[in-house]
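Of the protein chains in this complex, one is absent; all others appear in place.
Now for chain A:
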Amino acid sequence: MGIDLSAEAAPRRRTTVRGPSDEPVVLTVNGTEHAVNLEPRVSLLDALRDRLALTGSKKGCDQGTCGACTVWVDGRRVLACLTLAITCEGRQVTTIEGLTTDGELHPMQRAFIEHDAFQCGYCTPGQIMSAVALIEEGNAGTDQDIAEFMSGNLCRCAAYPGIRAAIRDVRDARAPEPGATGDGG
């Protein structure tokens, strides 16, 4: 934190310009380092799906409007379609494939199954990545908070009631004080 205007990082280093053609890039995804060659214009979403064969993250709109591509970068949920892969060097990327431990589904994944929180399933990886982060953020306190802070994940099949029920379950199983409010709402 802080706001620092000084050029304290002396001695000045020369700025390295990379691209526009392929550049060697190391991406850390779900704890594993992957060395790939990528043009700087390649989105994190395309890198994950087309280069690393991690096709869990979905492309709905490619414009930041649907949430199907939601992943975590350094633990925060973001949109992979509006993130350039090369900007993720040195950061930790987590995708839906990284949620399971030793083949065990994450509690949120199990809750989605129990509550029928999907129909076609296209939005589901993004919903789940958002839902787990939502609880971590402390934004799942009330139904109103859940609705507001999950609004970045659209579901064309309108599985919203099931999605909210799944989130409530996981929240209540974890948190001793249900009903605590988050930072919005």
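Just so it is clear, a contact is a pair of C-beta atoms (placed from the backbone, for glycine too) under 8 Å apart; a residue touches a chain by one contact, two chains touch by 3 or more; residues count from 1.
We take it that contacts and distances are computed from a predicted model.
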Of the candidate names "ABC transporter permease", "FAD-dependent oxidoreductase", "4Fe-4S ferredoxin-type domain-containing protein" or "Xanthine dehydrogenase YagS FAD-binding subunit", which one corresponds to the UniProt protein name of the undepicted chain?
"Xanthine dehydrogenase YagS FAD-binding subunit"
With the full complex in mind, choose from A:Gly64, A:Gly121 or A:Pro161 the residue touching the hidden chain.
A:Gly64
Out of A:Ile86, A:Ala117 or A:Val132, which residue would touch the omitted chain in the full complex?
A:Ile86
Among the options A:Ser43, A:Gln109 or A:Thr124, which residue touches the chain absent from this view?
A:Ser43
Touching residues of chain A against the unshown chain: what are they?
1-9, 12-13, 15-21, 23, 39-41, 43, 62-64, 67, 70, 76-79, 82-84, 86-87, 130, 133-134, 137, 139, 147-149, 151-153, 183-184
